[in-house]
Structure formats: structure tokens, C-alpha cells
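Complex shown without one protein chain; remaining protein chains in place.
Lettered A and B in written order, each chain numbered from 1.
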Amino acid sequence: MTVCHKAFKVSSDKHKPMFHDVTDQVKEIIANSGVRNGTVTVYSQHTTCSIMIQEESHDTTYDGTKFLLQDLLDMFHNIIPQCSREGQYLHPGPEHIKHAVGNLGEEAVWSLNTDAHLRSCLMGRSETIPIVDGKAELGEFGQIYFIDFDSVRKRDRVVHVQVMGE
Amino acid sequence: MTVCHKAFKVSSDKHKPMFHDVTDQVKEIIANSGVRNGTVTVYSQHTTCSIMIQEESHDTTYDGTKFLLQDLLDMFHNIIPQCSREGQYLHPGPEHIKHAVGNLGEEAVWSLNTDAHLRSCLMGRSETIPIVDGKAELGEFGQIYFIDFDSVRKRDRVVHVQVMGE
Partner (left out) sequence: MTVCHKAFKVSSDKHKPMFHDVTDQVKEIIANSGVRNGTVTVYSQHTTCSIMIQEESHDTTYDGTKFLLQDLLDMFHNIIPQCSREGQYLHPGPEHIKHAVGNLGEEAVWSLNTDAHLRSCLMGRSETIPIVDGKAELGEFGQIYFIDFDSVRKRDRVVHVQVMGE
């Protein structure tokens, strides 16, 4: 049995939810692991990020977002609107701000990411994909995205890839 | 360690999202694998399909859909309405249609499945279930469904089942 863990960084540098296509990195990690049959789990430890498998949609918006991904954001805009001020959601409350500012040295506005916490837990933190004959079963069109729903600040994020099998 | 992959087809032949009960097939694959303890991952490579575990709800609508499954469709109708024409969602855009019609030989209307892409990524592409003493932990009432949210055309779909353990 082989267990192979790799982690790599992506850089979220826009003030907008970002979709990082990590398909090539995942495929390379599988190839290097030597695993021919098993599973790969792509995972986010960040509670404002998600993993999603989605089709290539070719067209992009003026700011470079693929149409199908912008459609997803538009849907979320309706059910979980972007958090723009305190009081819009319950979180962040005064104790959380005290902790974030006082203990972690963060700016208070960085905690206005309640929308990202809710969107990402609804999407889920991981995807597990079968590996058959050395390849992830993604079909012709499947692409793996690491979604960073948190748009309040620029920062690096960690993508975890766990390959298990033989 | 045993890794056992099986794939089988289901046929989506209605112009409506379909719920294929694949519980028996998954149980049989587990039994044949010889795995007594491990996990089974039921997975869709199609980006308009999902895997769901849900209870038997006994009653059915006039068209044969179980009540609880129709309730799920009704909920989706509100947050991600059925795609019936271009322009309702951003996707499919002109580049996607050019690719689908020109390169893949598809009909343009087949790409009006944006609702299915959004619904299925929200539900997720897989479920991973513990196997204990040779059986998937589904409780008394759990059933495994392969959901085909794409209702624009009839076609066969592939269900992937990956059993890992010993």
C-alpha cells in the first residue's frame, strides 16, 4: 500500500472569489506517487475554501472568470449574499473580533467573510476521485478547482492532495 | 490491501432529472470484492450528475418520482431554476457552443444544462461510506442514488464504485 501526501500553494490575489484550476498539479502528484489503483482526495483545510469538479466552459467574463463559475457565484449571491458590513450576519460577533484582532493581530474587516464560510461548507471541503490504471477518473471534461470564496484580502492558500492505493 | 474498481451504466431516458437507485449494485460489488473493512466511494465523472444517500419515502408523484426526491427538485427549482433558453445563465456562451457544435458534433440545445452543472456541484460528485464487517454502513433506511440532473437529452451514464480495504 502507498500513501502519498503532497501540499502546494495557490495565490488568491483578487478581491473576488477565485477558482484555481489545480487539475494538472493533481495529475502530476498521482503520476509521481506510482499508485495505479486507489483514490485521490483533494482537500482544503481552510474553512472558507472548497474543492469542486466542474466542466470547462470556454467563455469568460470581462474579469476573466469562466461563465459556469460566474453562474455559480451568481447563484450564491442570491442565497448567501456577500458580507459587506457587521450586523449583516450574526458572525463575526464581538468575542470573535476581540480574538482575531487581539490574539491574532488581524484587522477587524478581515472577519467579514461569513459568506465565504457558509458557501464553502455547503460546497464541501474535499473531493475523492477513483484512480484507475494510474489515472484519476475525470472523464473528458472534468477539471478540479480549488475555490477560495474569501475575497476580503490577498493571501496564499494550501491545497492538500492525498493519494492512497497500490 | 484490496482495491476493487467497478463501473456500470444507468440509462437516463426521461426529460426530467432522474434518480437511479444503485444500492443493490453497490452492495453486490462490495460483496464480490471480499473487502471486510474499508471504504466504498461511489462517484460520478459526469459534471451534471451527483451521488446522494437518502431515505426511502414510499409515496411517488404521478410520473413515478419518490416524494422526497421531488421535494429536492422543488427546492432546486427555487434556487437554481431549470435552464430553458440561452441568456438565462451566462453559460453556455458563444465559445462553448462553437466547441460543442463544431468540435463535438453536439446540438446547441444540449448545452442548455447549466442548471444541472450548478445543482450537481452543490450536491457533490461522490459519497464515501465506511465498510464494516463486509457491509456498507447505510443504517436501516439508507439508499444510494445516482442523480442525473441533466434533462436535455436521453443517454447512458457511468457509475463508478471504488472499494478499498482488507
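Keep in mind that, in the parts below, a contact is a pair of C-beta atoms (placed from the backbone, for glycine too) under 8 Å apart; a residue touches a chain by one contact, two chains touch by 3 or more.
Bear in mind that the values here come from a model prediction, so they are computed numbers and not experimental data.
Engineer: Touching the absent chain: which residues on chain A qualify?
Structural biologist: Within chain A, the residues touching the omitted chain are 1, 3, 5, 41, 43, 45-47, 79-80, 89-96, 98-99, 114, 117-118, 121-122, 124-126, 128, 160, 162, 164.
Engineer: So that we can see where the missing chain sits, which residues of chain B does it touch?
Structural biologist: Touching the missing chain: residues 1, 37-39, 52-55, 57-59, 61, 67-68, 70-72, 74-75, 78-79, 122-124, 127-130, 132, 137-139, 141-142, 164-166.
The working rule: only the chains that are shown with their structure count from here on.
Engineer: Cα centroid separation between chain A and chain B, in whole Å?
Structural biologist: 22
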